[in-house]
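To start, the structure itself, in C-alpha cells.
Apart from one protein chain that is not included, each protein chain of the complex appears where it belongs.
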Amino acid sequence: MSHDFMELPVVDHAANAERFNADVERTTWHDESLWHIRGKRDRAAASVEGWEELRELASQIKSHMLSRLDHYLVQFERQAEANGVHVHWAADAAEHNRIVHAILERHGAQRIVKSKSMLTEECGLNPYLEQHGIEVVDTDLGERIVQLMEEPPSHLVTPAIHVRKEEIGALFHEKLGTDAGSIDPQYLTEAMRQNLRARFLDADGAVTGVNFGVAETGGFVVVTNEGNADLGVHLAPVHVACMGIEKLIPRADHLGVFLRLLARSATGQPLSIYTSHFHRPTPGRELHVVLVDNGRTNQLARPDFRESLKCIRCGACLNTCPVYRRSGGHSYGTTLSGPIGSILTPGLDLEKFANLPFASTLCGSCGDVCPVKIDIPRQLHTWRQVAARAGHLSRGKRLVMRWAGRIFGRPPWYRRTGRVLRSLLRLLPRKLLYGPHNAWGRARELPNVPRQSFGEWYEDNRGKG
Amino acid sequence: MSDEKETSTRNTGTKTSRASILAAVRRAKPAPLPLPDPREPSRGKTSLSSESPDELVERFMDAVEAAAGSASMVDAAGVRARVSEVYPEASLAASVDGRWDFEDVRKVDASNVDVLVCAGMLGVAENGAVWVPESGMGLRAAPFLAQHLVLVVSRTEIVEDMHAAYDRIRIDEDGFGAFIAGPSKTADIEQSLVIGAHGPRSLLVLLVP
Partner (left out) sequence: MTVGLFIPCYIDQFFPHVGVATLELLERLDCEVVYPRDQTCCGQPMSNAGFMDEAEAAHRNFIEQFSGFDYVVAPSGSCVLHVREHVRAAEAAPHGSDSVDAAATHAGADAGEADDDPGGRTYELCQFLIEVLQVDRVNASFPHRVGLHAACHGLRGLRLASSSERQDPPFNYVAQLLGMVDGLELVELERPDECCGFGGTFSVSEEAVSVRMGRDRVADHVRSGAEVIVSTDISCLMHMDGLIRREGRPVRVAHVAEILNGTANAGRTEKGGEPGGTESGDAESGDTEPWGTKPGGTR
C-alpha cells in the first residue's frame, strides 16, 4: 500500500467508478487501450503450442514452491550469500523501508534511481526515503510520469495507462521544458531519455524489484523493456533488490516456463527486451536482496486464498477485466488494482477493502487469462463470504438477503411474494417506480411484468392433466 | 530443518525477522505438493522440434525483426565491415575485449559509445532473444548505455525455445547475464511504441558461421 492510500477510509469502488464513468469519452479510450493489450496477449498466447499445458505447469510449480517455501527461502539465502550477495529479511513494510534506507545511508547515497517494483509501492518506500533526505527517481517511463504527477500507478505493468498524451505533454513542458503543445510520444520519450540519462550516470544507489528468485542458484531475474533497471544498477555502487518471499521458483530451468508466459500475458511480446539474471555483484560493488513478508505468510495461512500468492504480476487480469477497463486502477484505492488486487488486498485490511471483491461481475475472464491459473473468480466469491461474516457489509444488504433467504425456503411465501411484487411492478405509477431509490431504473427499463408466473401457468395448463 | 543455518549478522538486524518469517511459513504452508518436471509434459508437444537448423535460423531472424531489431548473416571476418556499413555515422564503436577490431569497451568511456558489439552465446528462435553473459559484454552497463547494440552469435547456436535455452546455459556461470530481445522500447505513452527508451536505439544481430 502506498501511504497515501493507507490514510483513506473504506474504499468505495462503486463511487469511484461512477466518477470515472462521468467522462464517457475517456472511459471509452481507457477501455479500448486495455482491450488492445488483451488482443495482443491473445495473439501471443495463440502462437504457443501447448499454451494451456504451459499454464498448468507454471501453476503446479508455484503450488509446489508455496508448499515448501521455507525450504526454498533457506536454499536461496544460502546460495545467494555464497555468491557474495547480502540477504535481508523484512517482516513488514516498515522493516523493509528501514533496511533499504540503512543500506543506502551506509553508502552515503543521496540520489537513487529505482526501476518498477510493486513491492516498494506496497511498502511506501519512496515517501520514506524522501523523508530521510534521499531523492528517488523512478526510471520506468510510465512510473516517472505518475511520479511527476504525484499520483500512484494505476496499473502494475503500464503505470500511466490512465494518462493521455496531452496531459503528458503539458507535464513534460512544465517539468522538463519540452515545447508547449508537443504531444508526440517519440519526442516526449526522447526528452525523458535525455533527462534521465544524466540521473543514471549520477546515481549513487539503485533499487529494483524482482520478477523471479531462483532458489537453486541464489540468483534473481529482473525484466524490463526500457533497459532502465540495468542502466540503474550497473552504474550505481550499490544495488538493492526488493523481493516478496513468494517470488521464488525452485530451479533455473523453471525460468523457461515462466518467461514464456510472462511477457506474452503482460504485453503480448514473446519476451521482454531485457531479461537480466543477477548472481554476483560487480567486483568492488554491493548487491543486496531484501526478502519481504508484509502479510504474505498471513495469506499463505488462508487455504481459500493462498493460491493468490502464485501471481507473477503480468497484469493480464487487469487488461481483460471489463470492470477494471471501465473504472480505472485508481478506483480500487490499492497498490495492486483489478482482479488480483481485489483478492490480495482484502487480506491486508478486510474492513477497508471489503467492497473490492464486489467490484466484479464474476465473469471469469481473469481466471481464464491468468498464466498461473489462479482461480480469481472463486476467490472473489469467497472473499465476499468472509467480508459478510466479519460484518463489513451494509446492514441493509444483510437484512434483504436474510429476508430473501427465508422466503426462498418457504415455497408458499415465495409464490405470494412473487404475486405481490408483480402486481406492484404492474400497478405502481412510473414516477414512483422509477424514483431515486431505483438504481436499476436510472438508465434501464424494468422488465415488462406478466400477470402469470410460470408456476401459475403450469398449474392452469398442465396441472390438472 | 537440516538445511538451515545461522545467518550472518553483518547485515541489518533482521535475524529475528528471518526466524519469525520462516516460522510463519512453516505454520501456514499446505502439505507438500509435487514438483512437475518442465522437461516432461508439454515440451515435446511443440511442433517445431523437428525443425532443421536452417529453419531455426530463419525463424530466429524473423523474431528479431518482429521485435524491431534487424538480423543478417556475415562471415566472422565481415563483422567490422558490416557494422561500419550499418552505422556509418558512429564515431566510437567498441566491443568486448576489442574483438573484431573495435576499441576495447573497458578502455573507453562507455557512456560515449555509439555502437557496442557484444558476443552472444545463443539465440532463441521463438522470440529472437540472444543470451549475453557478462563475459560477452565486457562491462555490465555497456550494452545498456550504448546508442546502438550489435550482438554477434553463431548460427549453429540457435535453439527453438526458452526451455532449450535454459538447458544450454548456466545462468550463474557469470555474475550477470541477460537475454536481449530487441532495442530498448516503451509504450508507456498511450500505448504508442517508441524505440529507444533508455537503452540502445537499435539492435543488429549478426549471425556468423
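Just so it is clear, A and B label the chains in written order, and each chain counts residues from 1 on its own.
As a convention for this text, a contact is a pair of C-beta atoms (placed from the backbone, for glycine too) under 8 Å apart; a residue touches a chain by one contact, two chains touch by 3 or more.
Keep in mind that what you see is a predicted model, and the values were worked out from it rather than measured.
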Interface partners of the hidden chain - shown chains only, full complex considered | A
Of the residues listed, A:A46, A:A82, A:A102 or A:L201, which one is in contact with the missing chain?
-> A:A46
Full-complex touch with the removed chain, picking from A:T27, A:N83 or A:T282, is A:T27
If the missing chain were put back, which residues of chain A would it touch?
-> 13-14, 17-18, 20-21, 27, 31, 35, 42, 45-46, 48, 51-52, 302-304, 320, 322-323, 326-327, 357-365, 367-369, 377-378, 381-382, 384-389, 393, 397-398, 401-402, 404-411, 414, 418, 421-422, 426, 430, 434, 439-440, 442-459, 461-463
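Throughout what follows, only the chains that are shown with their structure count from here on.
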CA centroids of chain A and chain B: separation to the nearest Å works out as 27
For the complex, which residues does chain A have touching chain B?
-> 33, 36-37, 48-50, 53-54, 56-57, 60-61, 63-64, 66-71, 73-75, 77-78, 81, 83, 86-91, 95, 98-99, 102-103, 139-142, 145, 158-161, 164-165, 168, 185-186, 188-190, 193, 196-197, 200-201, 214, 217-219, 225-228, 230-231, 234-235, 245, 250, 252-257, 259-260, 267, 269-282, 288, 291, 293, 297-298, 300-301, 303, 306
Interface residues, chain B side, partner chain A - complex | 1, 3-5, 7-8, 10-12, 14-15, 17-18, 20-22, 24-36, 38-39, 41-43, 45-48, 63, 66-67, 111, 124, 126-129, 139-141, 143-145, 161-167, 170-172, 174-192, 194, 196-200
